[in-house]
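Take a look at chain A:
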Amino acid sequence: ADLAAIESAGTVKIGMLVDFPPFGITDMSGNPDGYDADVAKALAESMGVTAQIVPVTGPNRIPYLLSGQVDVLVASLGITAERAEKVDFSNPYAGISIAVYGDSGLDVADKAGLSGQSISVARASTQDTGVTAVAPEGTDIMRFDDDATAVQALMSGQVKLIGASNVVMSQIAAATGDRFNKKFDLSSQVQGVAVAPGSDALLAKINDFVAEAKSDGTLDAIHEKWLGEPLPEFVKNPK
Partner candidate 1 sequence: MTEKAIIMRAVNKYYGAFHALKDIDLTVDRGERIVICGPSGSGKSTLIRTINQLEAIESGTIIVDEIELTAGGDNVTKVRQDVGMVFQSFNLFPHMTVLENCVLAPMKSRKVSRTEAEATARQYLERVKIPEQADKYPAQLSGGQQQRVAIARALCMKPRIMLFDEPTSALDPEMVKEVLDTMIDLAREGMTMLCVTHEMEFARAVADRVIFMDKGVIVEENAPDAFFNNPVNERLQNFLGQIA
Partner candidate 2 sequence: MYNFNFQPVFENLDLLGYGALLTIRMSLIAMVLGLIVSMLGAVAKTSGIRPLRWLVDVYVEVIRNTPFLIQIFFIFFGLPAVGISMSPDTAAIVALVINVGAYGTEIIRAGIESIPGGQIEAGKALGLSPVQIFRYVVVKPALRNIYPSLTSQFIYLMLTSSVVSVISANDLASAGADLNARTFASFEIYLVLTVMYFLLALGFSTLFAAIRRNFFSYPASR
């Protein structure tokens, strides 16, 4: 999208997930909220425009952006090589680490142990890519539309394993005690603000914002508010 056009319109359309707590949720009056929402608002403020937040869904995030229905995605979009072919990413503004979790009774120590198991992931998510990359022959990867459904498959016993983020798993642990534990790490994943290809001026502006928000503590504060700790090191200083 064109920076000048956004500035003259006075609003920036920002797509974010609303079903990905704690990054994207809706508050009780139905408005988008969460880590991404706070970042989005701060971004708009730094651009001197108002934010118009558009709820998007995991599988459709990129179509929203590419079709121009939104100008910017602050939608927990993990930075991956395949995605980078379609969209342009800013420097990381958030991150999660993803791992394989599963029934405490189940003995799976590494990727070889996945063979013969069913494992649920959210379709088109970073976990999906991560699990698919390491899974040996004979792994049954079951792809659901979002994290919650993947978690539901785990909780209902339809699968014994799940590829998920630390954030999601800490919530599950809060609800289920020690029924599930971590099996092995997959990767840590940084997330970037995404724009459509060719929006260089806009991207530069966003990168300025990210750098400033990291240094002045804005992102730390927001992270503290939603995830109970400051922005992790692997996001602050990505490799």
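Brief remarks on what is shown
In this section, contacts are C-beta pairs under 8 Å (C-beta built on N, C-alpha and C of every residue); 3 or more make two chains touch, one makes a residue touch a chain; residues count from 1.
Basis for inclusion: all candidates are chains of the complex that A comes from, given by their letters.
Computed from a predicted model, the values in this text were never measured in an experiment.
Screening 1 or 2 for touch with chain A: in this complex the touching candidate is 2.
Per the touch definition, chain A reaches candidate 2 in the complex via residues 59-60, 62-63, 66-67, 82-83, 85-86, 120, 123-124, 128, 142-145, 149, 152-153, 156-158.
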